[in-house]
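Omission of a single protein chain aside, the complex is shown with its protein chains in their original locations.
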Amino acid sequence: MSATITRTRRDRRSGLFLPLGATLLAAFVFVALFGNVIAPYDPTAQDLLAMLDPPSSAHWLGTDEIGRDILSRVIVGTRITLAIAGASVLFAGVAGVGLGLIAGHFGGLVDRAITLCLDLLMTIPSLVLAIAVVSAIGANAAGLITAITVSFIPSLGRLVRARVLELRELDYIEAARAIGMRHPRILLCHILPNAVSVIVIELSLMAGQAVLVGTALGFLGLGVQPPAPEWGAMLGASRQFLEVAPHVAVVPGLAVSLLVLAFNLFGDGLRDRLDPTATH
Amino acid sequence: MQRRDFLTALAGAPLLVGGLRAHAQATPAAALTYGQSVGVLTLDPVHGSYTLYPAGSEAALCIYDGLLTFAPDMKIIPQLAESWTMADDLKSCTLKLRTGARFHDGTPVDVAAVKTNIERLMDKQRNPTNRPLWDPVAGVETPDAGTVILRLSQPFSQLPNSLAHVSGALVSPAAIEKYGEAGIAKNPVGAGPYRVASFDPGQQLVLEAFDGYWGGRPKTAKLTLKTIAEPSTRIAALRTGAADIIDSVPVALVAQLKQDPDVAIINVPGLRPIGFVINLTRPKLADLRVRQALNLAVPVDLIASKVFFGFARAPDSPLAFNTEGYAPVSKLLHDPAKAKALLAAAGFGPDKPLELAMFVSQGLFPGDVSVGEVVANALTQVGVKVEITKIEAGSYWDAMRQDRANIKWDIGMFGFNPANASGLYHLASLFKSNADDAARPDVWNMARYHNPEVDRLLAAAGTQADRKQAAADLANAQALIWNDAPYIWLQVNENVSAVRRQVAGVEVWPILFTNVRHAAT
Partner (left out) sequence: MLRLLAWRLALIPLTVFGVVTILFVIFKSVPGDEATMIAGATATQAEIDVVRHQLGLDRPLPVQYADHIVHLLRGDLGYSATFRANPLPRILERVPATLLLTAAAIALTVAAGIPAGILAAAFQQRWPDFAVSTGVVALLAVPNFWLGMMLIALFSVQLHWLPSLGLAGPASLVMPTIALAARLIALVGRLVRGIVIEEQRKDYVRTAYAKGLATPRVLYRHVLRNALIPIVTVVGLQTGYLLGGSVVIERLFAWPGIGDLLLTAVGLRDYTLVQGITVLFVVGFLLINLLTEMLYRVINPRLR
């Protein structure tokens, strides 16, 4: 579900959203790419003599329950979270757009079958669906990505379908059909390009949601395998030590928030730029 | 409902809750709450026993009495039996039954009831779990109203341990009749000091004092066993007084909890040695040098002192220190250089690293995921490549106990809790050869360990009338197993519970159970 709802009037400030979001995202991508180089320590290196240490000059953000450097784990973990969010949004995008295009374009029985499936999936709260899928497939990166993907397909599919239905009525599409152009060509050459802006906006907002769902699953212990420094799993492990070492929980949570913020700003800004009339 | 009434009802709800709490605080002796880390789901000694572990067993200790039971130091003491005598050939046991004891439904605990229960335990259909405890029992005789004789198919020195084990609890035969075989799990009727007032499986079990208890009515009128899975929530509950007793306190929080003047910590060394079972069906791990190297690579003393804050100790035998029959073999050493040399001798090095798939449970053993990560890191230091797979506690057994063709792990975390406090039972469960190594393990020999001499020693120790010789056999078996290294041995944890300071009588047993049947203020 989109993080944004009606903004009836374009604010002056919202013009800043896109550059701000894009800059933040670029920073995250940079950290994701070069995290191993930037990180002061190996994110899996342990020092059992320095467990749950508070922030110090040696460990700027302190250490976790088996003496690993939290700063390094947060930095290197960027790649994992970004990759999971990116992969699930990509897969959900391909599947959702595909289904939406087919349903919207062909209509009739195909449309009804696809819409029915999407509607049914949509009645399962996305996190609940993700948990059910992970429990069936197993808790690992593949299971996580599949779960998030499956839970995102319905809303995206419906969105694309609605846009296609709008476009289908346009004169030039009807004309294309009249001159006997084949379905795949109409879909790819005429309809898809016109739906791109809607899709891109939706995907970038969805990426923020994917980060939230992914880290929530990690927090619940349904995420990637240790010792990978996944932010949600770090938060889950820190829960036990909240009483004695609250610092362990602070920074991974801030990192998640900042990344979601980046995606939200980017998506909102993009919407204002590409689709100023959008009301929902 | 009128709108106003509805609002009044809403406003009244918090008052009601507050009132109940105030009442509970005014008469503290009347009610105690035990916050358990896992929930109680079923309460039948047979039919899969008491799930979940150890919560169900702890509830059973309050509801049921057995013929024998354990003292807090795991010494076997009489309960519903007044005395017991093993025959010299270890092929029968004569018990004198206590008179005047009654089940919660008022029916007497007589020899017929004992016979019904023992036969229920013997029946493999009804009692598929804990088989090694009950398989040797061949029959029950009741020559007179006060005597029960158990006949054994083979000499079995550990029968008293079986009778004291929680699965030896006596259920009212009338209740079995009334609720049916499947109904006992939800409607347990025993002869213990507490009877069930209400039972919401997985959430809470409310017990009330049983007036007709043969040992006298317990001092605490109402005992609530409440599931509080999250450790920090459990601690918060204890500190605020919402719970009077809690189990499995994370050792990282003990120091902080000790500063609370209202709280007392109870810690007792456990009997469950934790380690990584090694899959001996893998050719690379069949080489003893490799297994020795894996053991030498792990800093066991650091794990005990740092990861567990000293609330653990590295073992020096396959049995934990206080187990009946324990004999020390040798101290574990941490020597990465020697580990590397041994691996090199076995043909592994930087060009051809040893690769291991590690299974580790999540929330089954103390600090399991953290310990798994520490061990993986230690193994990496000597050039072993480790891939960790963590598995939810509930499905961990199934992932580990596969038939040979489907074993996906090379090393997997495991720890056996000898719930009948017998070292022999412990070793036999883990290291007695499986009938068929290709199938699922008979008991817990997941390593597929096979040493004919160990098999012989274990059999001799169990059937030997000479207890001294039996102890020597058991010690020899420990030495053989220890030196064969079918495990990466790690630590023996202490069981740590905590109580409100005014609560007395809580026993933390070495076999993991926090026994609250004597708890009172």
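Miscellaneous remarks
As written, the chain order gives the labels A and B, with residue 1 at the start of each chain.
Here is the rule we use: contacts are C-beta pairs under 8 Å (C-beta built on N, C-alpha and C of every residue); 3 or more make two chains touch, one makes a residue touch a chain.
A quick note: this is a predicted structure, and the numbers were derived from the prediction, not measured.
Considering A:Ala22, A:Leu48 or A:Ala132, the position touching the chain not shown turns out to be A:Ala132 (whole complex).
Here the missing chain is touched by one residue of B:Ala71, B:Ala112, B:Ala145 or B:Ala182, and it is B:Ala182.
Checked against the full complex, the candidates B:Thr94, B:Thr107 or B:Thr233 give a single residue touching the omitted chain, namely B:Thr233.
For the options B:Asp403, B:Glu453 or B:Asp466, the residue in contact with the chain missing from this view is B:Asp403.
Not every partner is drawn; the one left out touches chain A at residues 1, 3, 5-9, 13, 116-117, 119-129, 131-137, 208, 212, 215-216, 219-220, 222, 235, 238-239, 242-243, 246, 249-250, 253, 256-258, 260-261, 264-265.
For chain B, the list of residues touching the undisplayed chain reads 14, 17-18, 21, 39, 41-42, 47-49, 51, 128-129, 131, 182, 185-186, 200-203, 228-230, 232-233, 236-237, 240, 242, 363, 392-395, 397-398, 401, 403, 439-440, 442-444.
Everything that follows uses one rule, which is that only the chains that are shown with their structure count from here on.
The distance from the centre of chain A to the centre of chain B, with each centre set as the mean of the Cα atoms, comes to 43 Å. Only residues 44-46, 48-49, 51-52, 65-67, 139-140, 221, 225-227, 237, 239-244 of chain A touch chain B when the two sit together in their complex. Interface of chain B with chain A (complex): residues 230-232, 235, 250, 252-253, 255-256, 299, 302-303, 306-307, 360, 362-363, 369-370, 372-374, 376-377, 387-390, 392.
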